[in-house]
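For this view, one protein chain was removed and the others were kept in their places.
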Amino acid sequence: MLLDALLLQLGYNATLVAVGAALLGTSAGITGTFLFLRKRALVSDAVSHATLPGVCIAFLLMAFAGGDGRNLAGLLAGSAVSAGIGLWCMNWLTRNTRLAEDAAIGAVLSVFFGFGIVLLTVIQTLGVGRQAGLEGFLLGSTAGMLYSDAVVIAAGGAMTLALVLLTRRPMTLVAFDPEYAAARGLPVDRIDMLMMGLVMAVTVVGLKIVGLILIVALLIIPAVTARFWTERSEYVVLLAGLFGGVAAYLGAALSASAPNLPTGPLIVLVSFTLFLLSLVLAPNRGVLAAVLRHLRLQRRVHLRQGLLALAQGQAIYESLTLRLLQRAGLVRADGVPTASGKARAAKALRDERRWEVVRRDMAHEAAAALYDGLRDIETVLTQDQIQEIDRQIGGPREVLS
Amino acid sequence: MSGEEFVPLSLTPMLIGIFAAVACALPGNFLLLRRQALIGDAISHVVLPGIVFAFLMTGVIATWPMMLGAAGAAIVAVVMIEAIRRLGRIEPGAAMGVVFTTMFAGGVLLLEQSDTSAVHLDVEHALYGNLESLIWLDATGWSSLLDPEALRYLPTELPRMALTLLGVCLFTALFWRALKISTFDEGFARTMGIRTNLLGLGLVITAAVAAVAAFDAVGSIIVIAMFICPPAAARMMTNRLEAQIAWSVLFAVLSAVLGYVLAGFGPLWLGGGDAVSAAGMIATVSGVILAITARFGPCRGRSGVPATV
Partner (left out) sequence: MEIVKTQAQGDLSTDKAPEAKLAQSPLAIRGLTVSYGEKPAVFSVDMTVEPGQMTAIIGPNGAGKSTLLKAALGIVAPVSGRVTIFGRSLAEQRARIAYVPQRASVDWDFPTRVIDVVLMGLYRELGLLGWIKGAHRAKALDCLERVGMGDFATRQIGQLSGGQQQRVFLARALAQGADLYLLDEPFAGVDAATEKAIISVLKSLREAGKTVVVVHHDLATVAEYFDNVFLINTRRVAEGPVSEAFTEETLQAAYGGRLATSQIDKLAKA
């Protein structure tokens, strides 16, 4: 069954939904990257919650006009309008009052959502039409979806993806360095608006699949995940799109494979699994790598400081330093340096002297900037340069102990 | 309206609404100034998985296990956000987004997978509660407030919410000065020997307790709105923290009362039938108050210069 789902063998609707979800996931991942890099990830939370009143009002209008209140395209249009109003309120609050962006996000999110809930209860009490479907927008529901709805989602996913791909270049520029982009003559304000437009498009299309509470996850998690793997902007964008697409596709397929497996939560959980793996295992920014790096740094600092103290006949206060020196066979248990300890200490002190010369000499400015107390001088200067320095500071001296 | 109608039907929900609103607004002031306004949002989302988990563990719908589960989930979420923020060097907003959506998704999945159809536990209820149902049927009028027999049948949410509010007030009063200093200047606070990390965690836990208690009574939508809107509106009114707290309490009470009344009677005045969601209406009213203060408040501009209208 699961295999069938992954291979799109579960019927026309499920296939359309899975393909639509994958397209949507990809565009959400990419759009979310722009938001994340501008440190505005949670703006999307305000946008998605702000869709609810629009959905309800659109339903009421369509129902009163005598049509079918559940027309998906109509509901999505309504949600886009109210998300736009929410976005405008948020921008107005941050620009014209002392509120910071996070407060503005929270205010818009809760008030619009609260108002949406009021409207939902109005719809319930009015008893117009088959209103039951509206709650589906909170959490998304693809079970028993109409064929026409599936087509709207697949087409919407494809359209947002096309839009994202068309505008990715100016977006990337603005996301990484708005001031540079402005200096290059790019209309930063308009591109920002376009970015928000994309967020709205993703949210609106995603409403039916993952629901308005979880759509944020599609925008945030892939971008954060991708950031762990690379420092280059174009790769972050690509990876985020990939992670988003894969998570959405897997989630949608899994959900179609068995009953009681809601699509939205599954997509989010697959996405989070990818995130968790990246958090721990990513080669450079991953936690495991960072812990190992810190331990190594601590070891190097203590060893180096210990050697310098030995060379200058100073007392060593810290027990970790002594332990590390002992373990490396540089001092005996009573704290007296061994032969190799003396040699290493002499070398450390001598390197420190060499560095002093380097850092004083304007000719070595580039090399001097690399000094951090730990770097071996051989890695920045040639043997000839080191010999030249040694001539300035005189021959090697015996270490006192 | 006469006491015979008001006391049994409206007094208790209104009081619960007021207590919940104030209990959230108080810590909200500090969260707002610390740029942590959205912690309330995150906490209210993770309450659902906590409750579902507690239900699956105990197999019953009982208040205390559920509140413990929710509080536990809130603390897990806060720790996870902090861990992801530090370990992954990710900005707090994004870390929050990752955590609360994931936990919420987990909660929904658990709920769908387990057989909870027999009991009243659903997502909509978790979102907007049911303030209107917290009525006091044993009351016959104002005199019931002095009648021990009737008082025994007060909805249990009322004393629980009152107790929570008391706890929040105590925390705020006790750590008032330390909170103020560490919110304004964390580095300086640390040199004064204030344990800023612990204090920050204490604040978030207080907020979580308020959120969980309020959520049990009124649903999470009020919780998010009350954490942010009354303090934000109060910020537009004054340049002193003491006055800001007072304003925020006033706005919270106003939102709760007006929201409840409008939800209950608004539709009737408009010729409609039944009442609409009180929780949603309270959030809406708090938004209207924020909008008015943001437009006309004397201190709405940045850097404290009173703006001219």
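Brief remarks on what is shown
When the chains are written out, they are named A and B in that same order, and each has its own residue count from 1.
As a convention for this text, contacts are C-beta pairs under 8 Å (C-beta built on N, C-alpha and C of every residue); 3 or more make two chains touch, one makes a residue touch a chain.
Predicted, not measured: the structure shown is a model, and the values here were computed from it.
Only one of the listed residues, B:45, B:85, B:160 or B:235, touches the absent chain: B:235.
Checked against the full complex, the one of B:12, B:36, B:164 or B:183 touching the unshown chain is B:183.
Summary of contacts with the chain left out: across A:297, A:336 or A:393, the touching residue is A:297. On the side of chain A, the interface with the absent chain consists of residues 98, 293, 297-298, 301-302, 304-305, 308-309, 314-315, 317-318, 320-321, 356, 359-363, 365, 368, 371-374, using the contact rule stated above. Although one chain is not displayed, its contacts with chain B can still be listed: residues 33, 174-175, 177-178, 180-181, 183-185, 187-188, 190-194, 235, 238-241, 243-244, 302-305.
In the analysis below, only the chains that are shown with their structure count from here on.
Listed in rising order, the residues of chain A touching chain B in the complex are 36, 39-42, 44-45, 93, 96-100, 102-103, 105-107, 109-118, 120-122, 125-126, 135, 138-139, 213-214, 216-217, 219-221, 223-224, 227-228, 260-262, 264-266, 268-269, 272, 275, 279, 285, 287, 290. The part of chain B that touches chain A in the complex is made up of residues 32, 35-38, 40-41, 45, 84, 87-91, 93-98, 101-102, 104-106, 108-109, 112-113, 123-124, 127-128, 221-222, 224-225, 227-229, 232, 235-236, 263, 267, 272-277, 279-284, 286-287, 290, 294, 297, 299-303.
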